[in-house]
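With one protein chain held back, the other chains of the complex are shown just where they sit.
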Amino acid sequence: MLTFILKRIGLSVIALFGLSVLIFCICHVMPGDPVRMALGARASDWAVENMREQMHLNEPLYVQYYYWLSDAVHGNLGQSLVTRRAVVDDIKEFLPATVELALLSGIIMAVLGITLGAVSGRYSNTWIDNGVRIFSYVGIITPSFVFAILFLLLFGYVLHWFPTTGRLSAGLVRPPVITGMMTIDSLIAGDIAAFANVFWHMILPAFALAMGGMAQEARITRSTISDNLGRDYISSERGLGFPERLISLKYLLKPSLIPTISILGMDFAALFSNAFLVELIFNWPGLSRYGMNAILRKDINAVAAVVMILGILFVIVNIAVDLIVAWLDPRIRLSGQGGE
Amino acid sequence: MRFFSHPLVKRRIEAARKGWYKFSKNPVSLVGLSVIVLILILAIFAPYVAPNPEHAGRYVNFAESNQPPSLHHWFGTDTFGRDILSRVFFGFRYSLIMGLVVLAIATPIGVVLGLLAGYYRNRWIGTLIMRITDIFLAVPPLILALVVCSILTPSLFNAMMAVTLVWWPWYCRLVYGLASSYRGEFFVQAAEVTGATKAHILFREILPNCVSSIFTKMSLDMGWVILIGASLSYVGLGAQPPTPDLGTMVADGAKYLPAQWWIAIFPALAIMLTVLGFNLIGDGFRDLFALEEV
Partner (left out) sequence: MTDPILEIADLHVEFKTYEGPLKVLNGVSMSVQPGRRVGLVGEAGCGKTTTMRCVLGILPNPPGKITKGSIHFHGQDLLHFSKREFQRIRGHGISMIFQDPTAALNPVFTVGDQLETAIRYGSKQTASRKEIRHRALKALSEVQLPDTERILTCFPVELSGGMRQRVCIAMALATEPELLIADEPTTSLDVTIQDQILRLLYDLVENHGTAVIFITHSLGVVREMADEVYVMYAGNIVEGASKDELFHAPLHPYTQGLMSAVPKLTGGGVAEGIPGRIPEYISPPGGCRFHPRCTRAMSRCAGECPQFVTIHPSHQVACFLHSGESHG
């Protein structure tokens, strides 16, 4: 088991390393001169040249890569050409907002998705089932930006149930920064009003992000439960006198969760990517909006940093999912399978 | 006609017929198929079926701008006075083209690499291919596509290239898994022992067993690729105006919500309909092949 984890981590590190090379190359292939763009068209040649020297832009690519990597390891991810701050500071400010949002989305996705799917699977071919199936289809085919626009429109502008931008209403004091995640910080500080306010701001974007994944989870859970209902061990358990309720809630659910959790991992990662558009639409000051802006304005340091961070997050989520699945399914643990 | 009387060809035709029979028994698949056929027809014959085909290009008529849906313009008009219905029909073209081109390029690359990686999994080439695949799979596809798109001039073609680049690894991984497990099967060993060439083993022994999974994935992927394409267009990195790309249309229309809702909503529905159609077909295939496996 331990070797399994270590091997996975090892492979992931190699992949991340390769990713860093890839993203570095991509960013440095960008047409246009980033320095000139940053300094403006009217900067003097001398200033431009100076900056180029400073950023090692005249050196061969692999040398630049080395500088970049060693800087990164020391916590220096360069300077954002857009915000003019150290990228690291930008990340410290924006990452927690995205993580917070993703966590809430993930919880919604998992809990609601699995519950809907389980109910639907148990009552196959009834109106409950059909309703959930239609809902899941809608959830899967609708792009997340469409959900974002619709929710914003309907619940924000039309019904005025939820605020439409930002994380905290104007006039409220931001809780002291400990984790950067306002919900947790406000709880730590004991500021319930702020907590409620922040949470309220989070609901619409979180749901918009969660819809697609929720629908996927519901579908997978439903079909797995439906399949497993016909399995011999369920018949056997029934035949031995296990009560129906116990079978549904325990003996059917646990094996059915296995494919669902695997997909959950992928969907959770997809959250981060869908966040690029949703954060933009809700003006949520998170890493994805920051990254999106960086991409659109060719802010190479920021882009590279954001991609790497997302890559690391993605890897962590995947490993966590693998671990959970291995815990759920003893066949993987005990027969030494799993991964490649 | 001699071609059709060859026993192998006859068997294939028979299998296709049986497959169609089973596929058509499933109402969900038929709905999906009808939707896709409809969209195909609208897309291919757009210049003939659209009431105002010229609105798909450079056209301005401010007198007619921002009209709500009416008998004259079923989907209303946008800020430039262009008929949205016609633009949606043309928009289908770009969505479908994106899906087709991306899959047509990404799938063969991914499949071939996956076969090689799976068959040679313990040699350097297998490891190399999979490590490269891992790199691409280390971030969600949309993000990488966004980055690649941003360094190129925004255009539909570049968006397609970006998505292709990001998409082939998924096929590689799928086929890698299948090929690895088939490698140990007796039919492969039998082929090796009787001296078949590697090409034969890969393409005539292993690949046919993967076809159903690949095919299912392709039909489902059409929907996802179209969604990613729409997302890219939404942020302006795909087809450029005045090209009637569905994602771009949603982005343009978003500014006018909720008052002129039709400008954004109809293209959004069009995207959803397309994705729905491919999802339903993909599900149909999945059920079809799953039954056969049992």
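Lettered A and B in written order, each chain numbered from 1.
Methods note: contacts are C-beta pairs under 8 Å (C-beta built on N, C-alpha and C of every residue); 3 or more make two chains touch, one makes a residue touch a chain.
Keep in mind it's a predicted model, so treat the numbers as computed, not measured.
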Just list which of the chains on display the missing one touches.
A
If the hidden chain were put back, which of A:25, A:61, A:173 or A:246 would touch it?
A:246
For the chain left off this view, which of A:70, A:179 or A:236 is in contact with it?
A:236
Give me the subunit A residues in contact with the hidden chain, please.
230-244, 246, 251, 254-255, 258, 328-331, 334-335
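Here, only the chains that are shown with their structure count from here on.
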Please work out the Cα centroid separation of subunit A and subunit B, and write it as a whole number of Å.
24
Contact set on subunit A toward subunit B in their complex:
11-12, 14-16, 18-19, 22-23, 26-27, 29-31, 137-138, 140-146, 149, 153, 157-158, 269-270, 272-274, 276-277, 280-281, 291-292, 295-296, 298, 303, 307, 310-311, 314-315, 340
Residue positions on subunit B within touch of subunit A in the complex are 121, 130-132, 134-144, 146-148, 150-151, 180, 223, 227, 230-231, 234-236, 250, 254, 257-258, 264, 268, 271-273, 275-276, 279-280
